[in-house]
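Removed: one protein chain of the complex. Kept in place: all other protein chains.
Lettered A, B, C and D in written order, each chain numbered from 1.
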């Protein structure tokens, strides 16, 4: 297991370096930060001076090495846009994204799992078929359209839920969380649904097909032949065996949730890192963009690692001690 | 009651509706199993032997269904019981052992968990008592250091040991009948001998009846008291094992025995039955074996033969029908 | 080559697989590399037109030997000589192809051995095309011949494998093996997936073909009764080693190695009603950590001290020249 | 020893037809066709898909206007309601016009064409790349496998939409400005394609690893077939099932991905709008009363993606022997 973790970490570092390099290669094409940093009255000389001082004239590789070197020591520089240290800006926004992702994840997993198990057990039932068909609508429309539609319906026409922002937050160990207040939770419902719908559909369908496959295995047949109750079989035996693939995909999906938050956050003006990234892109705020991309990579790598470690706890066949 | 057989299967029909018509993997099969007896169901793949086993324990996959006949356990009809009642018979009164020990056990649960779960489903035991019983069972099936290995996962056992665990699971609630569906096919010869001996010993000790489903004539010969030879979903011949195997009457049984190679006895050319077992979708009219039978004559292509007593066994073949004894002579079927 | 040389000579064949964990795991656990010796200095000859059978349980290395003999796998040490020519030292592509044409193989699974997406005539014709044996216009005719030879109808060539039963598929596989007019065919458990009545058809077909075409077989099986029916000479494998090699009748009448005896006893007999075979103790050990000395000693009825320490060399016994690797074998 | 050689018909079971079936008969009797016939949902969705594809292919013939020719547009036609005539120009539009005075029906047909084109070509691209790399990875193995799978791992670290966005940024920058408008679509295709190949590669690799072990592949080795010959002629046909399923699902994904990219401002250009671009433009009118600009393209996209998804779903069930 230790070897496994070491290998994973090495791979993670590689990923981070690759991500960093790709982002730097890309920034060149995203526009000129200097334009935004200086007002329209700026002279040509002003621009040249600022470009020089930002090191934008250096070759990409030089900029990259400089950035990565500092990033390793935790210094991501100062945002071109808001003039605050990038680390601080991101850490301030991260809880908003994470709590949104968390709630969407919870919705997606709980609903996806329940419906997946249901549609697998009632394989040919009318309700199950209906759920299966309608769930595809969730993956057949782009996220932003669903978000806009939800706002139109629930905020504008029905007036039930807020259309934007995070609502009230409450501090929890120094972190402001909206999930702890009623108002905040109300604000989270629409974005969380928008964000979680796609993942829910995926998880549901995956759980269903895995469950169907497991239900056909010999050990389930043998369990039935031993007279175990349907409940024990479905939830005690079958579900646990669907976990491994489901966890893999769910883990990857959680990463996607963080990435798709870019869209949801800008539709709902949710003040998370996704919105920060979009703003950074518009402003060509290179330090924020690179830090964000690294952050996403770190989140993904972490999730992957957790997922892999979860395998070890779920599937005894993988434990090293038994080899 | 005491004299009536433990299990009575009569005119059992299993059907699978498909889009090209209804298939009958089991067609009017009837046999008895007495307490403590080992009955073999032998046949080639597709003969319907496994389906018979599944039907008895009520585990036919949808959309298959029992569409005719009766199954009685100690005189009580069990083929039409609701699922919940049937569940209390499975494992408790009738247990089953499957072919592949590797896939029969849930890989994510320890063998102890699976045993205890099964024991407690059927017996009113505390968790500790159930565990003690589980260890006892593992010892009985010959697993060394059972108390230590009870918390091991199936993959930590070898193939033979795993099949022992499966047998322990089947015996967990002291069933009256065990259906062993090809219990040794996936094992090596040397281990097969161990497992068969174990199964035989345990069942004899407990007076448990066994239905042994296999395609291996050798295993049938060494293990069973009586044997039913199945062909295309029907019983071709049924009777005491020695009788059926040494002096087979049905042309199919005859052919089967003659085409089975042996490690002992004289080395003769294997005879062969031409063709292969018909697909369930295309079972010929009359006797299902007629197309492959060297002795087939006109009634074989018309009507399905029924089991008739022939020399201590029962045989379903028009050759032995008194009405056709003469015709047979004249038909001059080749030998 | 002279008529005396056996067509096939397996000389000290060994196959060793590296089953070590990845480098990092080994470093952390301070482990050595681990090797699995699947085949251990196996040596036998097959005369032209004869059948040599290898019998053994799972993990005995019989399939690996088969793969090495046809050239699908390179032996770690030792060589395979076909007509005295080392199969693995041919570098010339043309010669290699010519050699391959002479050797074919029939596999165990009648399902996996035929490409399900190809029509039967395409499957059977492929070796003809690959070895450029006939102009493309004549391939179809050759395929029809072959189909007829194995007892199938000419029109079956248009069908796909899934339209056939297991026995028929094995016939197709045989037809494919025959397509390149080989001299030598390795049959790896060709009937273990078939039903008894079909098995006898295939066995008989193979025998008939051998006689008609003068084929040489290496016949691999775990089933002693099938081996007995097919083989002229038999080699018994245990954990990668040939423990006994003898003529068929010698082996069955007078099995010398305890393992051979155990195998014969454990096999169910169709005429041994109510028999309970002698219970063999133990199971086949982990091939990575083989027992010391004679690998069979933990399960052996005889076992002397020597068996635990020393690896028994092959010795020749009796007028039949049975070769046995056992310290305690005397006659 | 004497054996009889079974010959010809005697060895043949009676129940087999002697005449081989034609491809068409095979198809008509296949489970797939049967399953298709008996599922109304699938019939409806495949017909919908067919109609949409035909509409896209023949959009130049079917469209009442040519929305991609800016000089043919009259701005004064802007925001005409569906099924009414414009108050200034008197032009009539079945589904109304958008903010540029383009006929919504025509833009949908042309947009459908672009969406489908982007989707199909991107998937073909991803498929070709994924299948080749997957075959190589699974069949050749070794360090090639290592490198390909590590790249796949790293790419899996990022959600495809983000990969597409990043690639689009780079691609757009590499193209000379005067070609950007024409090349935008291709950059989009390559970006989406590159973001989807991993799925194919992984699946093909997995299937190849299974097929490689199969004996028909060994039989191929025995007759001296080359690696490529075995990969392409033997293995590839046997992994088409999963490839087809993934391709269908990827098609829906790619179409939606393109639409999502439009939202992020990196989709098809507004002068040659895809359905996604149309929706993104129409989104601005969700509150203002010009509902048709958003509704019709959205419904078209929904119909397209839903029918593809339903088809893929069905295909997966039909082609998965484990679920039958």
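Assume a contact is a pair of C-beta atoms (placed from the backbone, for glycine too) under 8 Å apart; a residue touches a chain by one contact, two chains touch by 3 or more.
The definition used in the following text is that contacts and distances are computed from a predicted model.
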One chain isn't displayed here; going by UniProt, is it "Hydrogenase expression/formation protein HypD", "Sarcosine oxidase subunit delta family protein", "Peptide/nickel transport system substrate-binding protein" or "Sulfonate ABC transporter"? "Peptide/nickel transport system substrate-binding protein"
Partner chains on view for the chain not depicted: A, D
Touching the left-out chain: which of A:40, A:73 or A:313? A:40
Among D:221, D:283 or D:316, which one touches the chain that has been omitted from the display? D:283
Name, in rising order, the residues on subunit D that touch the hidden chain in the full complex. 69-73, 75-76, 78-79, 99-101, 177-178, 180-181, 265, 269-271, 283-290
Contacts from subunit A to the absent chain lie at residues 29-33, 35-47, 49-50, 53-54, 75, 77-85, 89, 92, 96, 148, 151-152, 155-156, 159, 162-166, 266-269, 271, 275-276, 278-279, 281-284
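Just so it is clear, only the chains that are shown with their structure count from here on.
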Taking each chain's centre as the average of its Cα atoms, which chain lies closest to the overall Cα centroid? D
In terms of C-beta pairs in contact, which two chains are most connected? B-C
Distance between the centres, which are taken as Cα means, of subunit D and subunit C, whole angstrom: 47
Computed distance of Cα centres, subunit C from subunit B, in Å: 32
Touching two or more other chains in subunit B are residues 267, 269-270, 272, 274, 276, 279
What parts of subunit A, by residue number, touch at least two of the other chains? none
Along subunit D, where are the residues that touch subunit A in the complex? 41, 150, 153-154, 156-159, 161-162, 166, 169-170, 172-174, 252, 256, 259-260, 262-264, 276, 279-280, 283, 286-287, 298, 301-302, 304-306, 309-310, 313, 316, 320, 322-323
Counting only contacts in the complex, subunit B reaches subunit A at residues 57, 59, 83, 87-92, 95-96, 98, 100, 103-110, 117-118, 121-122, 153, 155-156, 166, 169-170, 172-173
Considering the complex alone, what residue numbers of subunit A touch subunit B? 217-219, 221-230, 232, 236-237, 240-241, 314-317, 322
